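A protein chain is absent from this complex, but the other protein chains hold their places.
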Amino acid sequence: VIALLTDFGISDSFVGIMKAIILTIAPETVLVDLTHAIPPQDITAGAWALATAVPYLPPDIIMLAVVDPGVGTKRRAVAICWGRRIFVGPDNGLATPLLLAEEPDKAIILDRPEYWLEQPDSRAISSTFHGRDIFAPIAARLAHGFPFEFLGSKIDTASLVRISWERAYRDGNIITGSVLVVDHFGNLITNIGSDLVAELFQANDINATVGNKQVHARALSFGAGPEYEAFWYPDSSGHAGIAWRNGNAAEILGITRGTSVRVCLY
Amino acid sequence: VIALLTDFGISDSFVGIMKAIILTIAPETVLVDLTHAIPPQDITAGAWALATAVPYLPPDIIMLAVVDPGVGTKRRAVAICWGRRIFVGPDNGLATPLLLAEEPDKAIILDRPEYWLEQPDSRAISSTFHGRDIFAPIAARLAHGFPFEFLGSKIDTASLVRISWERAYRDGNIITGSVLVVDHFGNLITNIGSDLVAELFQANDINATVGNKQVHARALSFGAGPEYEAFWYPDSSGHAGIAWRNGNAAEILGITRGTSVRVCLY
Partner (left out) sequence: VIALLTDFGISDSFVGIMKAIILTIAPETVLVDLTHAIPPQDITAGAWALATAVPYLPPDIIMLAVVDPGVGTKRRAVAICWGRRIFVGPDNGLATPLLLAEEPDKAIILDRPEYWLEQPDSRAISSTFHGRDIFAPIAARLAHGFPFEFLGSKIDTASLVRISWERAYRDGNIITGSVLVVDHFGNLITNIGSDLVAELFQANDINATVGNKQVHARALSFGAGPEYEAFWYPDSSGHAGIAWRNGNAAEILGITRGTSVRVCLY
């Protein structure tokens, strides 16, 4: 199984081309789209989407992830391996949460053009679509059984690029964090992670600000939330989220990604 | 084959996570997306999309349908069986048109956690994403050959929730109905169903209002419709629709879902 995550959108045939290439090289592959709607060039949003999905992927998954503002520059193209789990994509921090969650076994730089796409009509490899020309063929060859080490030169896993990946922290009875992402429903997912979520929901009372808004209510499901008021809920990602019952919290509150969050526990 | 229909959108990895879970449990499954663009929490729109697709699905289809504003509340999670056809989803009326079309053979409530998702890192089951934690694993186990009755306790099919599902009706030479849905092209699909469509198109003349607009023209295909005028056409769903040739009828007419429709036949 190859899981795909990109910022390519679905209005062009970029993703379809990558899939066609994979199925040409490895016809038995099963393809799963995580999402292709990562905001263009937004490595952090891509890393978050990947982090959310990873615990639910099959153990021998190949993650083909392409959010790649540096395509065609000197940023490295890499494959990273944790046991039977492999990441294929640019070395620009997209894999950060995976690297933080578990130290990888090994990594390679994709420096062997003989395993890239054989260009039709003897075109040169593109400098703008390595998803097609490098990453998809490499993922397909891995799925097809090529040994990891054949596809590139070994590199030190400590050299892999990591982006800043801040989690909310607690200081006394104050949790300080921010809004990590706004989901399709307009729920605000914060970086208040599994260690602090329980405290937020078990406190007798809370006093919380999100940007310039107050959000005091708490509920364990959307349906149990108050009407006409934003409320905290335990998001399925394991983080604390803010929702509006039958409404779009982000739009109603006017809150966007990155907004700071402060929760006082009582 | 499992057919998926949700209001999850495709900008997050919700759908990808469900698919990854299914493929982990039942790797041989073929997945078909009906749509994930049901407006958030809109059970009626989800029921319509399901109803439109059902006649064209393989006979042994498992329909995994999640439009679930009551997730985490006391609304039941169910599986419903008609011969080899199975619906898995919330018991909130989403299956109404299927229940109206044919009495089901049996139904169960999904009350056996041992068949739900084995949570990674011993997390608790979420109260906001039963698509991931209950419905996808159950659908996957059914696809994998688990007997229906193993997965939950039998319930009376008469107890299944049904939402109001009004069809247009004829009284004398007047058909009264409403706009059920606006499709991707801006066509207005009405609840004037197969029994009345023929009458609308065979009448010598019609006099029709849709909201505050007059739509008199009729055509049997888009290309045969008049230019610069809205016209009735027989939609592929078996219902009467209103289109604008090479244009978006909903936008041009300013008509939305739910608008009332009145057709006088001559």
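Things worth noting here:
When the chains are written out, they are named A and B in that same order, and each has its own residue count from 1.
Quick note on the criterion: a contact is a pair of C-beta atoms (placed from the backbone, for glycine too) under 8 Å apart; a residue touches a chain by one contact, two chains touch by 3 or more.
Since this is a predicted model, take the numbers as computed values, not measurements.
Interface note: of B:Y56, B:Y228 or B:Y266, the residue touching the hidden chain in the full complex is B:Y56.
Contact with the undisplayed chain is limited, among A:F8, A:F148 or A:F185, to A:F8. Contact with the chain not shown here comes from a single listed residue; of B:A37, B:I109, B:I125 or B:I163, that residue is B:A37. Counting over the whole complex, chain B has residues 1, 3, 5, 10, 30, 32-37, 49-50, 52-53, 55-59, 61, 183-185, 194, 220-224, 233-236, 238, 241, 246, 248 touching the chain that is not drawn.
Taking the complete complex into account, residues 8-17, 19-21, 23-24, 27, 40-41, 69-73, 75, 117, 120-121, 123, 126-129, 132-133 of chain A touch the chain not shown.
Note that only the chains that are shown with their structure count from here on.
Inter-chain spacing, taken between the CA centroids of chain A and chain B, is 30 Å.
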